[in-house]
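These notes concern the structure reproduced below.
The other protein chains are all here in position, but one chain of the complex has been omitted.
Residue numbering begins at 1 within each chain, and the chains themselves are lettered A and B in the order written.
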Amino acid sequence: MKWIKRYGPYLVLYGVAFLWIIPILWMADTAFKPTRDIFSIPPKWIPSHFTTEHVERLFAEWPFARWLLNSLVVASFVTLGSLVVSVPAAFSFSRLRWRGRDAVFMFLLVFMLLPWQVNVIPLFFMMTKFRFLNTYQGVALPMIAMPIGVFLLRQFFINIPRDLEDAARIDGCSSLGVLLRVILPLSKPVLAAFGVYIFNYAWNEFFWSMICLRKPQMVTLPVGLKILQGAFEIDYGLILAGAFMASLPSLMVFLLLRRQIIRGFTLAGSGVKG
Amino acid sequence: MGLKGRGAIPAPFSKMRKRIGRFFYRHPGVEGFLFALPYMALWAVFLAWPVVYGIYISLFDWDPLRGSRFVGLANYLELFREPRFWNAVTNTFKFAGMAIPLILGLGLVFALMVWGWGRKRRGIVVVQASLFFPYLLTVSIVAIVWKWLLERDVGLFQHFLSSVLPSAPVFLTEPAWALPAIAIATAWWLAGYRMLVFQAGLEEIPVELFESAEIDGALPYHKLVHLILPLLKPSLLFALVLTTISAFRTFGQVLIMTEGGPGWASEVLALYLYRVGFDYFDIGKAAASGVVLLFLILVITLLGVRILGLKSELQ
Partner (left out) sequence: MRKVLMVLFILSVGLGLQTLAAKPIKLTFNTLFHEADAKAMEKIIQMFNEEYKGNIEVELIQGRWAQYYAELRLSVLAGTPPQIGICHTNKLVEMADYLTPLNASPVGDLIEMAGVDPANYVDAAWAAGEIEGRHYLIPLDTHGWGLWYNKDIFAEVGLDPENPPRTLAEFIDACERIKAAGYYAFHPAEDALPRKLRRAWYVFFWQMGGQLFDEAYTHATFNNPKGLLALQFLVDIFNDFGWNEPGSNGYNQFAAGKLGMLVAGNWFYGTAVKSGVNWGYAPMPNFFGTPYTWGNSHQLVIPLQPKGTPKEVYLAAMEVIKFISEHSYIWTMYGGHITAYKPAAENPELLASEYWTRSGKWLNEMAQKGLVHYPINHPKGSELEHAIQAQIELAVNGVISPQEALAKAEEECNKILQGG
């Protein structure tokens, strides 16, 4: 009995975690199986031999590396852009007083509920006029405009004690000074958390990227994968090799920065506490 | 002027700064507004304007080549008369009804597990990481992998299920099981983040409360319902809002896993909207369904917040 009490939780925890990971393991397994074994009925884990043919074809026939680069550029662009505009805005909504501030903020929030499909055609025409179609800025700008960043940051800034700010103002600090010298230094973990969250959001964004980016050289990873899948619904080796290679960057970054990332998302979640 | 703070400020600039400072002191509203301006400008151009324009389009039989005709609410009426539209709405609700409890439930269970059992146990981060990792994947990967797992002939899960339970449904090809399958895949994808949110909430609960509950002889069940859940309200609100929005907007997984099939069994509103716009090129009608979708999300979210008594948390 004591044995169960001692080891039971371990079993459940590790058991559930392992089951949860099976889809990923299966994806990796399939990506390196020869086509014949992929289609074997019943499915089997150990193929006759492992092969890199799908991965090789992926890089030879598709600009996969380019897709990776595009995702990196877009996600970085969005993250930096978001930080630059959302931080002052969040500061304004949380700590500066002005007429209609809260009403405007509530109104902004509504747009968090927005599905892309509602925007897409007008955005398409707008981007055509600006000549931003098929460009990094075309994909990135609407994402930067999403209120989720302002929302998260505001929640954090609200919680920073007033006294620090008051002290700074007494010393003659302007609002800009308060932002730069008081709020920002205190918010480093929060900004990091926010950065991680936004980066992941932009990295995985699918719908607007699909509409805005048409040239195969400009396409980001999620759209590239859809192209792979849509092109030939039958080439599972290639498709899953693509899926595997596409999850590799996330996996590697995750393994390296696991603690920080988890902390970041946790903060991003808990930040809403009143 | 004596040196103040970091480095000397040249004379003309310091005068200007003083003037600016005085101006903002007398007109605090302006300063606040200016700080928010860069963001608001982006928002206005890339979010607000397209929505307004979309609503505008929804009132037309939109055909720039031959001339758009103003039709008022005709697009909406056409939508409401169409069984396929109502099917899409129903499917969206069905999906949300399955996915939201699943995602939140799993997230909560995992959070309780990891937090409750993991505190003094080694390697708990590995467990946490495994449960969380799927969230970092993009929708295309999740959908492709799950479509592959549920493949009729060569899918790992489908095969396993069918061999253990001979009468098991073939998930992606049976109308009644297509949406649940997509809901399960979605839960696998998103539960990990909710787990973190709840875990953070759990860790905020002061330990003393638990100790006094122990002293009072509270059973685990009581602890859960009367202690933990009420104190998790902020996290629950956050997770609920986010999950509701996600569920109603669901598009990518459905497109890749079933294309809305079999038949129309898994066609959700977002997919229907996309098809009307991009397959049938009926832009006015697509805009109308977009407005309807937005409206639905708004109403449901507000309702959910109110019903669960979480309104106070919003402030």
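What to note about this one:
Going forward, contacts are C-beta pairs under 8 Å (C-beta built on N, C-alpha and C of every residue); 3 or more make two chains touch, one makes a residue touch a chain.
Source: prediction; values computed, not measured.
From the set B:F23, B:Y56, B:F80 or B:Y280, the residue in touch with the chain omitted from the display is B:Y280, counting the whole complex. What subunit B contributes to its contact with the hidden chain is residues 64-66, 81, 151-154, 170, 172-175, 259, 261-264, 275, 277-281.
One chain is missing from the display, and on subunit A it is touched by residues 35-36, 39-41, 61, 121, 124-125, 128-129, 210-211, 214-216, 226-227, 230-235.
By our rule, only the chains that are shown with their structure count from here on.
Subunit B has its Cα centroid 13 Å from the Cα centroid of subunit A. Within the complex formed with subunit B, the residues of subunit A that make contact are 9-10, 12-14, 16-18, 20-24, 26-27, 30, 38-43, 84-86, 88-89, 91-93, 96-99, 101, 104, 108, 110-123, 126, 141-142, 144-147, 150, 174-175, 179, 200, 203-204, 206-207, 221-223, 225-226, 229, 236, 239-240, 243, 246-247, 250-251, 254, 258-259, 262, 265-267, 269-270, 272-274.
Taken together, the subunit B residues at the contact with subunit A in this complex read 17, 20-21, 24, 28-33, 35-36, 38-40, 42-43, 45-51, 53-54, 57, 110, 113-114, 117-118, 121, 123-141, 144-146, 148-149, 153-156, 159, 163, 188, 193, 196-197, 199-201, 204, 234-235, 237-239, 245, 248-249, 251-252, 256, 270, 273-274, 277, 283, 286-287, 290-291, 293-294, 297-298, 301, 313, 315.
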